[in-house]
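All protein chains but one are shown at their positions in the complex.
Labels A, B and C are assigned to the chains in the order they are written; within every chain, residues are numbered from 1.
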Amino acid sequence: MPQTPIPVAVLGATGSVGQRFISLLDNHPWFKVVALAASDRSAGKKYSQAARWILDTPMPDYAKDMVIVPADTDAVQAKIVFSALHTEIANELEPQFAKAGSAVCSNASSYRRGEDVPLLLPEINADHIHLVKAQRANNGWSGCIVTNPNCTSTGLTIALKVLDNEFGVKKVFATSLQALSGAGYPGVPSLDIMDNVIPNVGNGGEEEKVEWEPRKMLGKLNNDKIDLADIRFSVHANRVGVIDGHTICASVGLTHQTDPETAEAVLRNYVAPESARELPSSPRPVIEVRSEADRPQPRLDRLTGKGMTTVVGRLRRDPIFDLKFVVLSHNTIRGAAGASIYNAELLVSENLL
Amino acid sequence: MPQTPIPVAVLGATGSVGQRFISLLDNHPWFKVVALAASDRSAGKKYSQAARWILDTPMPDYAKDMVIVPADTDAVQAKIVFSALHTEIANELEPQFAKAGSAVCSNASSYRRGEDVPLLLPEINADHIHLVKAQRANNGWSGCIVTNPNCTSTGLTIALKVLDNEFGVKKVFATSLQALSGAGYPGVPSLDIMDNVIPNVGNGGEEEKVEWEPRKMLGKLNNDKIDLADIRFSVHANRVGVIDGHTICASVGLTHQTDPETAEAVLRNYVAPESARELPSSPRPVIEVRSEADRPQPRLDRLTGKGMTTVVGRLRRDPIFDLKFVVLSHNTIRGAAGASIYNAELLVSENLL
Amino acid sequence: MPQTPIPVAVLGATGSVGQRFISLLDNHPWFKVVALAASDRSAGKKYSQAARWILDTPMPDYAKDMVIVPADTDAVQAKIVFSALHTEIANELEPQFAKAGSAVCSNASSYRRGEDVPLLLPEINADHIHLVKAQRANNGWSGCIVTNPNCTSTGLTIALKVLDNEFGVKKVFATSLQALSGAGYPGVPSLDIMDNVIPNVGNGGEEEKVEWEPRKMLGKLNNDKIDLADIRFSVHANRVGVIDGHTICASVGLTHQTDPETAEAVLRNYVAPESARELPSSPRPVIEVRSEADRPQPRLDRLTGKGMTTVVGRLRRDPIFDLKFVVLSHNTIRGAAGASIYNAELLVSENLL
Partner (left out) sequence: MPQTPIPVAVLGATGSVGQRFISLLDNHPWFKVVALAASDRSAGKKYSQAARWILDTPMPDYAKDMVIVPADTDAVQAKIVFSALHTEIANELEPQFAKAGSAVCSNASSYRRGEDVPLLLPEINADHIHLVKAQRANNGWSGCIVTNPNCTSTGLTIALKVLDNEFGVKKVFATSLQALSGAGYPGVPSLDIMDNVIPNVGNGGEEEKVEWEPRKMLGKLNNDKIDLADIRFSVHANRVGVIDGHTICASVGLTHQTDPETAEAVLRNYVAPESARELPSSPRPVIEVRSEADRPQPRLDRLTGKGMTTVVGRLRRDPIFDLKFVVLSHNTIRGAAGASIYNAELLVSENLL
C-alpha cells in the first residue's frame, strides 16, 4: 500500500463510465481524485451541475463541488489518469498524457491492439503489464498507456483463460445479451428497446472486438510482445433491455476433453496470479460458479464481488464442441471503470508507476 | 376452397395460445368455430367470463358468448380440433379425438416425435403430411394427429431448409432470445424479467427440443416414416423481456461453401411447395430478408406477413462455420396457433380430412 | 365523399408523428398523399432511406419511393397540409401555408391558443370548426389553420365533455401516465425509463397545456370566438415505460351530483354531433366504457376503435369531489396524427376547404 495517496484524474468524467470511475474511486484506499476533466462544454462548471448522474447510488460528496477542467495535460496533472474518453479523442489525447508522465489507464479501444500496450485483466494475465517497459523505451515516455478490454470480452476471456490453462481452448461460439449502459448515455432510445431486442451492437464493431481481443489476453508474453492465442471466435452481439450486466452464452471446443463437473471445479477453484490477488479491486472470488439451472442472471448476479467477480453457470456438454455455459460480468464495473482501476493498482504494486 | 364452412373446435381455449387460435379463426374463410373447450373450472361459463384476454387485439365477437365445454369427445364434435393443451393432458386426449374421427392439429409437444405423426411446416415439408395415412392404418383411426414444432424451432428450421436445399447444412449453433408469451399466462413473473434475462427456458427442455425437432422436419419422407436429417445442433435458449417474437442468432456449417450475398438471394427467392403456397394462412412471403444492419427486431418485424413470415437478416460470414445470421418468427402466430391452422388448411386442400 | 381524391401533404414526415400520418393515410378513402416534406437534411432522399421507421406496422408501399421535399410552400402544394412540425418551425411555416391556400391541419401547439383558431375534437366540439371563417377574414387567407389538442388533453376532454353536458363539470384533478412515443424519437433514453418513472413531462409545460386546452374545447362558440369553460384543472404529468397510450386518473367535481352507474351510462351512450359522426376517421364508438376493475390498460385497450376511441373505466365515487375514473387514449393516433386527419375530414364534409 502506498504511503501517501496517489493523485489521480478522470478524463471524460461526466459520461456513464466516467460516473462509475467517480463512484468507485470514492474512499479508494490508495488513490485521491485531484482532477475531473470533460469536454469544453462542461469545463468550468461544478461537477454536480455538469453531470446528469444516472447511477442508482448517490453522487459521492467529494465530486460534487469539484470544478471540471479541460482534458489536456496543462489542466490535468496526475500520476494516474483514468480515461473514459471516446475513441477518436482518446486516439489523440492518451499519448499526450503518457508523454507528459501520466500512467493512462484507459477504457477506450484506441490502443488495445498496440504491440507494446498491455491489454489487461490482472486476474488472468497480470504478467502482460510488463509490456509497459518496452512501451516506454519505444516511445521515450515517462508515463504509459495500459488498456482494459471491451466489456463483452471481459467475462468471457476470464472464464476461457481458466479453461485454456487446463484443457486448451480451440474454438469459441459466443452470443452476447448486452446491457444498455454499455451504449453510454443517452445511448439507446427507449422506443428502440422496450418490448424488443436489437441484434447488433456498435454496427458490427462489437463482434469484431470480441473475436480479437481475447486472443491477445489469452496470448503469451514473448519478450516485448504478445503472441496471439491460436483460438477462433465467432460472436453474435445483441442489445437487450437490461440496465447493467452483460450475459454471454458460450460453446467451447477444447484440445483435451473434459466433463462439465470437472470444468466447473476448475473454474470454481481458480485463483488470480499472486501479484493481482490482494489488490483493493481484486475480485473476490475471481469466478463464482452458480449451480442453479437458470443462473447467472444480470439483475441478481451482477453485483457479485462488488461487481468485479465473473459469474459462470449452466456448464453442460455441447453437442458440437465440448462445453456450453453462460458467463455474466458487470459491464461498467468489471468491464469498464473497475477494470481500469484494477489495472492502475497493479501498476502501483508492481512499481511500474 | 370447401363449399361449406368446416366445423372446428379449440381445446385449451382460455390460455394464451388458445386466445391466438380464437383470434386467428375470426372470419376464417374455410373454418367455423363450433366449440371452445377448456378445463372443468371454466366449463359452463361464457368465454368472455372465463378467459382473461391478454392479446392487444380485441376478443372476437363470435367467441364472447360461446359457452365453454369440457375437453372430451362427447362435448366436442368437430371435423378439426385445434389443440392448445398442456403436454400431459394432450398425451391423453389427442388420441381419443383422433380415434373419434377428428383431425387433431396440435401445438402440444406430446406426439411430435411419433414415427407416423407429421411434424409440419407446410412451406418447407408439406409432403410429410402424407404420414397421416400410415398413422390411420397403424391405429385404425378415422381422424389423425398432425403437429407443429416448438416455437423456437419454427423460424430457424424454415431458414435452414432453404439453405439445406441449396448448400447442404451440417452443423448449427443457435442462441435464442425468446419472448414472454412463449411461457403462457401467467408465465414469467415480472420480478424475474424486468431489467433481466433468464438464460434458460423450460428447465433445459427447450434446448433439447430445438436440437431434435428440426432434424425431423429437414428429414426425408421415406415410405411411411421420416429419415432424420444428419445435422448437429447446439442450442442456447434464453428468455428476454419481449412480449411476442423469438429472435435466434445462428451460425451454420455447410457442405458447399457460399457467400452471404448468394445465401441472401436464395432465402429471398424461396417459394413454398405448390400444395402449401396458396392456402389462407400461407406466409406471404415465406421469408423476408431485411438488409438493414440491425434487423430483424421483434417489435418491428414480428407482424410481417400477418405474423406468418419468417424474417431473416444480418447474413454474414462466420469465422468458424460458414454463415451467421439472425432469424425472427412470431412465436404465438407462426410458432403456435397460426402453425396449427396452416397445417389444418393443408389437410383440407390435400383431401386428407 | 369527395368525387376525386384530395391531394394532401405531410410536413415533418420522418418523425414519429409524421410516420403515423403516413401510416393512417395509407388507403385513405378521400385523401391522396402528394408530398412528404422534412428538414433539409432529409430533402432529396427517398422516404425509405431518410426515415428510421419505428412503428410496428410496415411502412406503406406508397411512401417508400417518394422523394422528400423541403417544407416550404414552393415545394409543397396541396389542398390539405398535415403538420407534424416542431413548435418553433410550425410557428413560422403554418401561416405561410395558410396564406398560400392550404388548409393546415396541425398537431403542433403553436396556434392552439389563437382566438380564431379551432382547437378541435370533432366528436365533441365539431361546431368550433366554424371559427375558420373568422380566421380567414381576419388574415385574408384562402387557407386556414385547424389544430388538435395535446395528446394528454385529448381523451380527458372527450370524457369530460360528456359529463359536462349532463352534470356540469367544475373541477378536475388529473394525473397522467404518459407513453414514450409522446416524446418523439429518439425521445426518452432507455436508461432514464427502464425500472423507472419520470414525474415530469416537457419540463412542466405538459401540465400547463392540460390545465388550459380542455377549457377552450369545452367552451362555447360565441360569434367569432370561444368563451373558455369555467372549469379549474390541476394536473400531474408523468412519463412511464409504455410505448403507446396515455392513461389518466381523474377526479371530477360536478355541479349536479350523480352516481357512477348513471355517469357510466351517459358515457357509454354518447354519440358524436351529426357532422362528425360518419367521417372516415370517426371513432366507433366515441367512448368505450370497460366494466372490469382493472381497465383500461394501454397495451390492451389503446387500439380500440382503430386507436380513435376513448376508453373509460373504473367509474366510482370520489371521497372529495364527485367521481373518479380512468381514461385511456392512443396518443399518436387519437392524440396526434389521427386527430389532424379527423379534423381535415370535418373541414371537407363541412365544405370549408
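Just so we're on the same page, a contact is a pair of C-beta atoms (placed from the backbone, for glycine too) under 8 Å apart; a residue touches a chain by one contact, two chains touch by 3 or more.
This structure is a prediction, so every number in the text was calculated from the model and none was measured.
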item: Touching residue (missing chain; options C:127, C:224 or C:318); value: C:318
item: Residue among C:57, C:87 or C:234 that touches the chain left out of view; value: C:234
item: Sole contact to the chain not displayed, among C:89, C:134, C:221 or C:249; value: C:249
item: Residues from subunit C at the interface with the omitted partner, ascending; value: 171, 173, 175, 177, 194-200, 203-204, 211, 232-234, 236, 238, 240-243, 247, 249, 251, 293-300, 313-314, 316, 318-321, 324, 326
item: Residues of subunit A (touch criterion as defined above) contacting the omitted chain; value: 53-58, 194-195, 243, 299-300, 302-304
item: Touch list for subunit B against the chain that is not drawn; value: 16, 54, 180-181, 185-195, 241, 243
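Everything below uses one rule, namely that only the chains that are shown with their structure count from here on.
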item: Furthest chain, CA centroid comparison against subunit C; value: A
item: Separation of mean Cα positions, subunit C and subunit A [Å, integer]; value: 48
item: CA centroid of subunit A to CA centroid of subunit B, Å; value: 42
item: Residues of subunit C touching at least two other chains; value: 54, 194-195, 243
